[in-house]
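One chain of protein is taken out of this complex; the other chains stay put.
== chain A ==
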Amino acid sequence: MLSWLNVISAWSIPIIIAFIPLYAATRKVPVYESFVDGAKDGFSTAIQIIPHLVGMMVAISVFRASGALEFLVGWTGPFLQSLGVPSEVLPLGLLRPLTGTGSLAYTTELIRAYGPDSLIGRIASTIQGSTDTTLYVLTVYFGAVGIRNGRYALKVGLFSDIVGFIAAIAVCLIVFG
């Protein structure tokens, strides 16, 4: 299983970047020129995202550094513990929608401290893998096209984070518990 997975992850991108130009060439597309032409948009798109990302990162960073996030974690911990959920994974539920690097660092720390094959390690891995960083996705995708009013997108994203968090814990408790 693992070797099969490794093969897929090692080969998928190389195959894509060889196949696309080859296929385009058979369709008489001037491959290099058209690559450069499309690539030009990349720079301006990335630059357009900067103000959105800076705004969001500042808020998240202040929120974390002030100890507010820690307080929130400590305050909700006992409640979750009473449901049989290891309180160590709780910060992950709060970190996951806010910061991708932050939650990945926390997951790695849990895996290091408790072992990858402990219940905590398994739950943390599942939580980290099962949803994406909602605030980041929202900021980058809407920022790239200049959308200011995201309608209900944030609510939907946070709702699915909560569902994913609960589902990850429940599934792990059933499978590994």
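To be clear about the criterion, a residue touches a chain if its C-beta (ideal position, glycine included) is under 8 Å from a C-beta of that chain, and two chains touch if they have at least 3 such contacts; residues count from 1.
In this text, contacts and distances are computed from a predicted model.
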Worksheet entry | Protein name as given in UniProt for the chain not displayed, "Ethanolamine ammonia-lyase large subunit", "Nucleoside recognition protein", "C4-dicarboxylate ABC transporter permease" or "Lipoprotein" | "Nucleoside recognition protein"
Response to the item:
chain A positions in touch with the non-displayed chain are 1-2, 5, 8-9, 12-13, 16-17, 20-21, 23-24, 26-27, 29, 31, 34-43, 45-47, 49-50, 53-68, 71, 97, 104, 107-108, 111-112, 115-117, 121-122, 125-135, 137-138, 140-142, 144-157, 159-161, 163-164, 167-168, 171-172, 175-176
